[in-house]
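A protein chain is absent from this complex, but the other protein chains hold their places.
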Amino acid sequence: MAVGRIWVVTESSGGVASPAGLELLAAARRLAPVVEAVHWGGDAAEVAAVLGGHGATRILTVGDLEGALPAVPVAAALAARIEASGPPDAVFLTASYDQRDLAGRLSARLDRPVLTNAVGVTEGADGLLAEHAAFGGSTVVRARITAPPPHLFVFRPRTFAAEAAGGPPADVEVLAVPDTGAAGAATIVHRHVAERAGPALDEASVVVAGGRGLGDPSRFGLIEQLARRLGGAPAGTRAVVDAGWVPYSYQVGQTGTTVKPTVYLACGISGATQHLVGMKGARHIVAINKDRDAPIFGVADLGVVGDVTKVLPRLLEALDARDDRGGTQ
Amino acid sequence: MARDPARRLSPSHLAVALGVVMGAVVALSGLTAAFADEHDVPGAGRSVFGNVPGPLRAVFYAVTAALVVSVGVQFGRRVRNWQRGGPESRPTTRANTGRRLRRFRQGVLMGTVAQDRAAGIMHSLLYFPFLVLFAVTVVLEVDHLVPERFTFLHGDTYRAYSLVGDVAGAAFLAGVVWALVRRYGRRHFRLRTKTRPEDAVVLGTFLLIAVTGPLVEGIRIALDGRPEFERWSVVGWPLSALFDGMSAGALSTAHQVAWVVHVLGFLAFLVLLPETKLRHMVTSPLNLYLSDRDRPKGAMRPMPDLATTDLERFGAATVEDFTWKQLLDTDACTVCGRCTEVCPAQLTGKPLDPREIVLKVGQVMAESAPGAGGPVAPVAPVVGHEPSLTVSASDMFARVTAEELWACTSCRACDEVCPVDIEILDKILDMRRYLTLMESEFPSELGRTFRAMENSANPWAMDQSSRGSWTDALPEGVPVVDASGLFDHEYLYWVGCAGSFDDRNRKVTVATATLLHRAGVDFAILGPMERCTGDPARRTGNEYLFQMLAGSNVETLNGMGVRKIVTQCPHCFNTLANEYPQLGGTYEVVHHSQLLESLLADGRLDLGDARLDEKVTYHDSCYLGRHNDVYDAPRRVIGSLKGIEIVEMGRNRADGMCCGAGGGRMWMEEHTGTKVGTERAEQALATGATRVATACPFCAVMIDDGVKEAGRDDVVVQDIAVHLLEALRRGEAAGMPGPAGFE
Partner (left out) sequence: MEWVGEYAGMKVAVCVKQIPDPATPGRLDPTTNTLVRDGKLILDDSDAYGVEMGLQLVDAAGGGEVVLVSMAPHRETGGLRTALAMGADRAVLVSDDALAGSDALGTAKVLAAAIRPLGADLVLAATESTDGYTGTTPVQLAELLGLPSVTFAKRVELEGGGLRVRRQTEAGYDEVTCPLPALVTVTAGVVEPRYPSFKGIMGAKNKPVDVHTVADLGLDPAAAGWSGARQVIVDVAPSEQRRAGEVVEDQGDAHQAIIRFLEQIKVL
């Protein structure tokens, strides 16, 4: 059952396409001859070149939504398009706030199941197989949808690497938005861009935490730098909070904040139970500590036995160098 | 006492009746004296009321009699206040009479007060001479009233009597002066913070009595012409010299004035006795007598089965929610502040002061007494009225704040140090019960712990199925039993949540199990069938959760017929041994320190060449020490090692300071003041010890945190079992070629 057409949901802002959509375009292009980008906002013409360059032949845009939350009008417009012109074989979405909503709306509207949290996709004999990580990443579960198309897949961000294909600018097709009635009534009245450098601790997908192993409050700057560099939130143990290095809002643990990030970097943290309780829900744990017997290594996916005050500066330097080279390996 | 407040004749009537009887005795003796002839005093002796005009004597008897009755009435009102409390059984039985009297004796003989030596001597100088002087007065009155042929105060008897009276008088004066110096000169912290005008009034009255007493005597001796036998009045005699040469008229007037002032001092005492903390002369001995109770020190007050009870109110929020004994307690308070001085929360800047808890409960009780609200309060508060702090209802939380209650580590230092056996901790925990069960008002982080205990049977929400995974570190393994069969091992090793899940305490578990194996002890564990004993829930007021966890544990243990349990956690130890009997689970529970001690004593655990060349200080766990009086076993275990030097911290054994984790504080934030654990760690470091030995998983965590915070990573904080095993392994390695060391 060959895959012929995939819709890739993209997001953009002020004429700049977000990287997640470009990543999905690269994956979709390898699987289907026709890849079309779903888009909303007033900047379809501005992103036509970059989306085309990444393999989209056409942009299906819903246009400016005038403050409406996108999921309802976009789902309605896509459903109408499917009714009129037939479904694609698959719709690829990224697990962003808006696209998770869109996946749900589309699924219910079209009465199609949706596979979420995918970390990969391959083509099987009976259609696309979504890959899911299980048991802390040690196991891959592959699943397939048996319902008629379109098959809906929601991928985690950064599952694929974006790759330019050198195609021409995509055609822009403006989709009409049917009346959405009461369901479409939620309206954004104000967008607040956070002034802080990173996400809140309990929402961050990356948490970089420092403990007493840093030795000195001034070295907590390394934690802040790394957190900023990884788009994550800095955090601390009760020990460093009690010692006054950082405020209580940084505290992760039994009596502080409980975090469940994608990755938790424990730097100079031995792993007292009261701390472990607050972070053991992290999907991945990286630990750097001098003491090989430290309990933190018992829960770490990657443990580095070493001096955190030496490893962190080298890590920051290497990340900078990596940036200069232009991204992925 | 007040089993049934509706009963017609209540203890409060008894107090009034006693007052009336004693007043009547006074009045009668006055009447008798008025109609009896003056005794002729042959030779050495004194004439009672000599030089005191008849009308003055009559007034004296009348006023004294009236005041004695009023003392009875006042105490009756206080007793009626205690009767507002709920029932509590403190019967005097054949079994406990000995203990009751022993404790009473210890109290009245100043045994409990003298634990602080300076205070004890000072108080003894007030108390014993006061009793002697009172007896001296009564004896004189008796001698005065008996028919002449029965009089005895003459000759050598009189000389001895004079000597005793004067020495007591001098001692009393010394005591009063010392008390004044302690309170107003030295400005001792615990006294200074609660010194009120009434303290000055009380001590001033005492001073007046102490000074005018010998003065009256001196003038009387001068008036009598300084007869030779009065030399035995070792104070009065030299004083009389001062008045030598004054005219008889002047002496007579001076004597009458001094006598009146002295008597006024005594009458003032009668007024002050029920109205000020002087009342402790009556209430404290009573409280000491009643202190023996039918549950161990470590057990909280039992509660009904919450799953089936029809009661709708739990814990204490009003005066009526306490028991009569808990209310009597507050009236027994002497405001000495010893509890304040030892409280770890108070010492580290928390809002809790145990003395204030007693005083506040007492204040709410006094100010909400029946008939309160009028211009004159029917019952005086424990210490003087503070007009800004009035309460209109019997609501405890009008005065006590939740912050105070949650600051308590339940270390029991206050109860242990109290010279009059006030049970402060019970009051705090009962009020916590109210806050948690009725209001759900507790530090928010505690909610997470409750949920974890509810859903995962341990306070950290660790995976319950991995409870027994520490046994992976033991090559020989440990048998895991489940509830399906009968228990056929000698001991059930109750590992506890910390020993099962906390990495550093799993090492203690492994060490303990290894030592037990070496000693050939047959033991098994419950593994995932073991649930938290419920101690953190109970001590944070969540009786419902406690009963859920404890009930299921008792069911498991009883179902298998477990008899002997060993545990390394003093909290598990205390709950299993002292509280599970309340739920039908009675076992022989030992702490690992006790079992190790006996294995060492029997020679079953052979130390061989075990050596630890370290300076070690042992930190007492509150729940092993004060709650269960186990002080020696852990010291003997660690002290059995060769090469070891034991140093004690200033605060040790019954005076040991808490690590800050008890009473569920382990699972609460400590934002106010300094940290209790840090403070205690500093005390340990100050001994110069290279190692700290602990016997409780939570102490180990708290003290270790404190030691690390002080930057002393070189000081090893570990459980006694770990030190012991390390020494054993070193000894064995030393006997073999190759490097010594602990895995």
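Residue numbering begins at 1 within each chain, and the chains themselves are lettered A and B in the order written.
The working rule: a contact is a pair of C-beta atoms (placed from the backbone, for glycine too) under 8 Å apart; a residue touches a chain by one contact, two chains touch by 3 or more.
Just so it is clear, the model here is predicted, and its values are computed rather than measured.
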| item | value |
| --- | --- |
| Full-complex contact with the absent chain, from A:S12, A:T57 or A:S107 | A:S107 |
| Missing-partner contacts on chain A, residue numbers | 69, 71-72, 75, 95-97, 100-101, 103-105, 107-109, 111-117, 119, 124, 129, 133-134, 136-147, 154, 156-159, 181-194, 202-203, 205-206, 230, 257, 262-263, 265, 283-284, 286, 288, 292, 297, 300-307, 310-311, 314-315, 317-319, 322, 328-329 |
| Absent-chain interface as seen on chain B, which is shown | 306, 312, 314, 436-440, 442, 444, 446-447, 450-451, 454-457, 461, 463-465, 528-529, 531, 543-544 |
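Please note the rule applied: only the chains that are shown with their structure count from here on.
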| item | value |
| --- | --- |
| Cα-centroid distance, chain A relative to chain B, in whole angstrom | 60 |
| Chain A to chain B touching residues, read off their complex | 212, 239, 242-243, 248, 254-256, 258, 271-274, 276-277, 295, 298 |
| Chain A-facing residues of chain B, complex | 445, 448-449, 460-462, 498, 501-504, 667-671, 675, 701, 705, 708-709 |
